[in-house]
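One structure coming up, written as structure tokens, with questions to follow.
In this view, the complex is presented without one of its protein chains, the others remaining in place.
Our next item is chain A:
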Amino acid sequence: MITFSGVSKRFGGTVVLDGLDLTVAEGEFVAVIGRSGTGKSTLLRIVAGLEQPDDGTVESPDEVAVAFQEPRLMPWLKVGDNVALGLRDQARAVQALAEVGLEDKAGAWPLQLSGGQAQRASLARALARRPRVLLLDEPFGALDALTKLEMQSLVGGLWRDHGWTVVMVTHDVDEAVRLADRVIVLGDGSIKLELTVPGRGPRRPDDPALAGLGQELLAALGVSV
């Protein structure tokens, strides 16, 4: 479980998070959407331990893993070594690579991978840590549309298998309603809208029930389509 109580964060004079209260249940998949600069990444970075809140408290398990927007693999280590970096049990890395379908790329250099493969390697590094919480920071933002759909299915499937608590930051409304149990719209440092998505992810992208939710979220973001 992750709990934000009255969390505020300022950068210089800009208030990014303003007394945020949020609880994410064990095993829940929460998507956070918002326009640029609304503090969605900051929220994630606080859970990851990369930022400290100025006010308020955040409680979360220690076993946290992150997949960033860029894969952030060490280019000088082979893919297998990247996944295994810091692990005592190297077999976990092999297993994690197999889970994301990259078992044959363990000996490749990161620069030889495609964008989708690199992102899967980054995911393998995350799941090799056996996390309780998985943080996804716009992990599919830089991928092409087809690869993106594949990656969403992969992450959704792995989430079902492993039962992680997931917080995913995204600017893609369709992605949010496809994967998450609950979608949160951030604006001006606090929650503007909270929506529960029926059923369990990963849902079919053409599910008619999702279209209405998508419209509602876009309206909350101030986008008229």
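Miscellaneous remarks
Just so it is clear, contacts are C-beta pairs under 8 Å (C-beta built on N, C-alpha and C of every residue); 3 or more make two chains touch, one makes a residue touch a chain; residues count from 1.
Keep this in mind: contacts and distances are computed from a predicted model.
Chosen from "Cytochrome c oxidase subunit 1", "Proline dehydrogenase", "Aliphatic sulfonate ABC transporter permease SsuC" or "Lipid II isoglutaminyl synthase (glutamine-hydrolyzing) subunit MurT", the protein name that UniProt gives for the omitted chain reads "Aliphatic sulfonate ABC transporter permease SsuC". Of the options A:30, A:65, A:143 or A:221, the residue whose C-beta touches the omitted chain is A:65.
When the omitted chain is restored, the residue from A:77, A:142 or A:218 that touches it is A:77.
The chain not displayed touches chain A at residues 48-50, 64-66, 68, 70, 72, 74-77, 85-86, 109-112, 129.
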